[in-house]
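Only one protein chain is missing from this complex, and each of the others stays in its spot.
Labels for the chains are A, B and C, by order of writing; each one numbers its residues from 1.
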C-alpha cells in the first residue's frame, strides 16, 4: 500500500542559517525582463529569507523568478513579470545570499544510510526491471484517486490503438484522471476514432486503411470546427467512446496546446503557446501525480512547470510524483535530472503501458 | 553537375479529359469551416477545371482547400477560409470531378522504363548508402546558390557543436541560405554560444560545464529581451559568430516559432503558432530547396507546407527539393510518403551532416 | 477463435507448367561449395520438377541449396554440402527452369479480392495499433498448445525483470513452450535470478545494486561450470524459479548458442556457431509458431532458418507463424520482407509484451 513520505522543513538553526542575510531583490525595470543576477528556481522546495524570516515559495516550478508579494512569494516566469515586480536576486543555494534549496525534505535519515549501502542504477533503459515501478504506480493511483489529483499528458499518437484508447477511457471513467494535457492531434485522432473508428483513416483495431482515408482526419477537424466545440460535437454526433468523450462526460478539464504542425485546429486548442503554457500550469498547480506519455514536447514543457512538491490546503507538504513513459531512451533521459524520489521513467510502448495500468487496477 | 528536370503539363486531350466536368464548388458558410466534401490538396501539382479550362493551383501545399479567386486558384488552409470563399469540392483525382493530380510531371518516359528494370530500395536507414545523395546535394546547393532559394530548418540542439555551428555560419555567409526556420531554443542556444561560448552552460568545444551554467541560458534570454531584438542584442554585445549573427549580418530572413517548452522567449519568437505557420509558409513559398535537420515538429510542419513543385516567375515549373536529416529512422520515415524525385532522407547526426556539407562545398 | 488457413498446392496444369523442363542439377565438386548457378531457397514453398514430377521441398529455410536425395529433396546450407551432392541449379521461379515458388498457397481467392479493396499499412512502428495482433496471438497460442509447437527466442536481457521472468516461466509451466533458443547471457542472468534474485548484481524487483554485485554474475557462471550442467546446478542448489528451471523441470529442449562476448560459458552453450545453428534448426524443423524477443542476432538467425510453412506428419501443409518483438523499429524492420500472412512484428518493450501475453492467457 502507498505510504505518503513525511516532509521535514529545514532546521535553519541546526544549519547555522538563523543569521543568514536577507535575500536581495530588485524591481523589474520593464515588463517581461528580470533584473540582473535574478534568482532562478529549481523543482525543489526553496526558502528565501525575507524580512528576517525564512519563507518557502509554495507554488514553484523550474526556471522562474521569485517575486515578493507582501508576505508571500510568487514564482513567476520571466515573460510574465510586470514592471516594478520585486524580484529576488542571488545564485547560491546554501543560505549565503538568503536562499536555501532543500532537496532532501522527504528523505528520512535512516533511508539515507540505507542508500549509502546500496547503489541504485542510474540510467534507465529498455533493460531496466520495471516490475516494482508498476506495482508502486498501481498503489499510488488508488491513493491519488481518493486523495490526490492526477494529470495525464499525452502525445499525438496515443489514441491510435483500440486497447490503449479504451484503457485511458476506463481510467477517466473510474476517477483516475483529474486533468488532461495534450495537443490538437491527440484530440483529433481520438475523436476520429469515436466518429469513424479510424485514426488517420486506418481502423484502430483491424489496421485496415480505407481508400481516401486521410479525409477522415480532415473531416473530423472541419466538423468539430462547425459544431463550435468538442462538447457540442460529441453531442451533435452522439459519440460515447474514447478519451475526449470521457473528459466531456466526466467534466475533466483539459488543455489542448497548439503547434505549428496542426491541422484544424479544434476550437478548444489554444494557439498562443504562452497562454497555453499558463493554462497548463493552472492544472499542474493542483496536480499531485503527473504522467507523461509519448511526447517529448509536452513532457519537457509539463516537467519544467511541475515542482517536486505540493503544499496542500492544510499546509502539509507532499511530493508530486512525475512519470515519463516513452519508447525512446533519449526522450526519457531528457527529464532525468530530477529528484530521484519523485520522478520515474519507463521505457516502453505507451500502448502497452496504459493497458498494463488499467489491468493492474482491475479495470480491464 | 546539377541538371534541372523538365516539367511536362498533363496532356488533357491524350488523357481524354477535354470534356471532363467543371470542378464543383461551394461557399464557406462561416470563417474557418470548409463546405462538406471539400477537396484537400496534396504536395503534387493539381489541376482544376474551372470555367471550362484546366488550371494549375500554383502555390500549393498539403491538406489545404482550393479557393476560386477570379481567374486564379488560391490554396488556403481551412482555418484561414473566410465566409463566402468559393471552395472546390471533390475527392477523386483523375478528372472524374474536374480535378487532376499530376504526380509524374518531372518524369521522362525513358526514365520510367529504366526504373522498371531496377528496383530502388524503399526504406532508408542507418545502413543506406548515402555517398551519392551527398554528391548530388553538393551540386544542387551550388546551383541553388545562384538560381534558387534555400531554406534551412533546424531543431533546438543544432547549435550545440562548434563545428556544426561554424559550418552553418559558413553556409550562410557564402550565400547558401535564403531563409531559416527554427524555434526559440535554437536561437537562444546559438546566441549563448556567441556571447559565452557555451550552450546550456556547457562549452561548445571543450564540453566543460560551468558551475551554475544554466544561468548562461537564462541570462541570454533575459538580455535579448532587454535589448528588444536579436539584431539589437548582436549590436549591443558586438557579437560576430554563429547562425543568428550570420542571419542578421547577411539580412537572411528567419522565422522563430514558439512552443510550450520555451524559456524567454526571444522578442522575435511568434507565440501564436498559426501566425507562425503563416509566416513560415511565406518563406516556403519562395523556396526551391528545403533542408530539415534534427526536428520532428518543424520538419513535419514545414514538410506539409512544401509542395513538390514551384512555378517560377517566368512560368516554368521546377521541383522543390526537400531533405530530412535526423539520427532517428522513426523521424525520417514520418515524411517518406512523398514523390521520390524530390524528397531525400538521411539518417545521421546532423552535426556530421552539416560539417560534411560545408566540406563538400570547400567552405571548411 | 483461431482458424487454420487452408493450403492449396499450385495447379500446375492451370499454370501451363505440365511440360516445364526438369530442373537442372550438378554435383558439388568439393565439400561446402555449391556448383555455379546453384538455386537458393526462399521461405516460401518451392516446387522442383525432378524426373518429370513437380515435388515440394518439404523442410525448407532461406538461402540454402536443394539437394536431390532419391525421391525427395533436402534443403541444405551450402556449408553442409558434401562432395557429390546433386544440387539443383536455376534462378527463376515461375517454372522456366523447373522451379516454382508458391507464395500464395494460403491465400483464398475471396481474400485476395478483399485485400485489393483495402490497403494495409506497410511499415510498423511504435504508433501501430497492436490490439488485434495481441488478440490473435492469444488465440493462436491456445491452439498451438494443443496442436502445434511453439519456440521462444530470447535476447540476453530478457530475464532482467521479475514480472517478465515470471510470465515466461508460467508460459512454460502451462504448456505454451516446446523449445527455447537463446545465448549464454540469457541463461546466466536467469540462473543468477534463481540463485540470488539479481541480474548482473542488481535485484530484479527492487532494482538495488549490491556492492561488488558483478561477482554474482561471475560466480553463477563458475558454479554452473563446476556442477557440470544446468540441470545439475538446479539440483545442487535446489532452484525452482525462472526460465531455465522451468525448462529443466518440464523437459523443454533448449539450444544455447555461444558468442564472442560470453562470460563462462555455461556447459550447455555450443561454442561452434555452425554446430549451434544446426541444433537450432533441429528445433525449428518441428516449430509451428516462433516468437523472437529482444535480440537482433538470434532473430535474424532464427528467422532465416524458419520457412513460412510446415508439412505435418499427415501430409497437410500449414503456416508457421513468426513473431518479432523489439523496442527498436530498426530491428523489427530487418525481418519485414516476409509473407504478410505469417509474420507479425510488434514494437514494444518485451517485458511488457510477455506480461500482456501471460495476462491475456489468464496465467497472471
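Note that contacts are C-beta pairs under 8 Å (C-beta built on N, C-alpha and C of every residue); 3 or more make two chains touch, one makes a residue touch a chain.
Bear in mind the structure is a predicted one, so any value in this text is a computation, not a measurement.
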item: Of B:204, B:255 or B:301, the one touching the omitted chain in the full complex; value: B:204
item: Interface with the undisplayed chain - residues on chain A; value: 123, 125-126, 329-330, 333
item: Residues from chain C at the interface with the omitted partner, ascending; value: 30, 32-34, 38, 40, 63, 78-79, 91, 212, 214-215, 218, 221-222, 225-226, 257-265, 271-277, 280, 297-298, 300-301, 304, 328, 330
item: Residues from chain B at the interface with the omitted partner, ascending; value: 117-121, 126-132, 134, 157, 160-164, 199, 202-211, 294, 327, 347-349, 351-353, 355-356, 359
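Everything that follows uses one rule, which is that only the chains that are shown with their structure count from here on.
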item: Residue-number overlap at the chain B/chain C interface, same or different (half cut); value: same
item: Euclidean distance of C-alpha centroids - chain B vs chain C, Å; value: 44
item: Mean-CA-position distance for chain B and chain A (Å); value: 32
item: Residues of chain C engaged with two or more neighbouring chains; value: 126
